[in-house]
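The other protein chains are all here in position, but one chain of the complex has been omitted.
What follows is chain A.
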Amino acid sequence: MWHWEANPLNGPAVLGMVIGGVVILILTLLVVMYSIYWQRKLIGWIQWRIGPNRVGPFGLLQTAADVIKLLIKEDVVPEKADRAMFLLAPIIAFVPAFTVLAAIPFSAHHVFTANISIGALFYVALSAITIHGVMLGAWASNNKYSLIGGMRSAAQLISYEIPLGLSIVGVVLMAGSINLNDIVEAQAKSGLWYVIPQILGFIVFMIASTAELSRTPFDLPEAESELVAGYHTEYSGFRFAFFMLTEYVYLFAMAGLFATLYLGGWSGPLLPGWLWFAIKAFLYISFQFWLQATMPRMRVDQLMSFSWKVLLPLALVNIVITAVVKAFV
C-alpha cells in the first residue's frame, strides 16, 4: 500500500503525485461524462422518451458535444459583477470536489489515491469549502436570483452537513477507525455490510447526502421555476461547466463514500475490487437519478425544519445506539 506521508517529497514522489492526479482527473471526467449520459438516458426512459441517441453510437458522445459547446461559448462576465470573485468562484467550488476523491478507496491497492488516516473527516471538512465558491459566485454575480439561490445553498448545505457528518460517526464507531480503508476492511472482516447494523444512520445518510448534492427533492438552490438557475444564473460557457462539473464530481464522490461506508466499498466475492466499487457507486448514482425523475421539490422552510427537527435527532439517536451496543455487547 502506498503512503504519501511516509515518503519524502523528492522528485519521484512529486512525479507520482502529478501522474496520480492526472489519472484520477481523467477517470473522473470520464465517470462524470457517462453519469450525465446515464442520467439523461435513465430519466428519458422513465419519462417515455428515448434520451440522447444522435451524437455517436447510442448518443454516447452527447456529453462531449455539450462540453465542446460550452467551451466555444462566449465568456460573459456581467458588467456590474465583482469580476475577480466572479472568476474565482467556480474554481473554489470545484477544487475541493476533486480533492475529496483522494480519500476515497477505489480498490484495495489504493494505487492513485491517498490512504489518509482521517479519510472520513477529510471528506466532510473539504466538501464544506465548496459552499464558499457557491456563495461567492452568487454574491459576485450581482443578480437577485443568484443571491437568493446562493443564500439558500449556503443554508441548505450547512444544515445538512451536520446530519451527514453525524451519520458517518455511527459507521466510524462501528469500525473503530476514521480511515476509509479500515472501514472497508472492518466490513470485509465481519462479513456484514454496515447498511444492516447501521440502517438508521444509512437512512439519514441517504437523505442528507441527497440534500448535500442539491438533488431532487432538495434541489432548491437551483429551483428553476423560482430562481431561474439559482447561484449560477449569470454563469455561462466554461465557468458554468465548472459548476456543473463540481456537482457531478460530488455525485461520484458521494457515491464512493456511500459504497465505502455502507456497502463494503471494494470488498466482495469473485469480482475484482474496483468493479465492486463501480457497481456500488453506480447503484447510488442511479438511485439519485431515479429520485430526480420522480419527486417534486421541497419548500425551503420545510427543508430546514426537516434537517434540524427530524434528521439531526435521528442521527444522534443512531450514535447513541451504536455507542451503547459497541460498549456493552
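Everything that follows uses one rule, which is that contacts are C-beta pairs under 8 Å (C-beta built on N, C-alpha and C of every residue); 3 or more make two chains touch, one makes a residue touch a chain; residues count from 1.
Definition applied: contacts and distances are computed from a predicted model.
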{"item": "Omitted chain (choose from \"Glycine betaine/carnitine/choline transport ATP-binding protein OpuCA\", \"ABC transporter permease\", \"NADH-quinone oxidoreductase subunit D\" or \"Chemotaxis protein CheA\") - UniProt protein name", "value": "\"NADH-quinone oxidoreductase subunit D\""}
{"item": "Touching the absent chain when the full complex is considered, from A:R83, A:K144 or A:K309", "value": "A:K144"}
{"item": "Contact partner of the left-out chain, one of A:L29, A:I43 or A:L70", "value": "A:I43"}
{"item": "Residues belonging to chain A that touch the chain removed from view", "value": "43, 46-49, 144-145, 148, 216-217, 219-220, 223-226, 228, 292-302"}
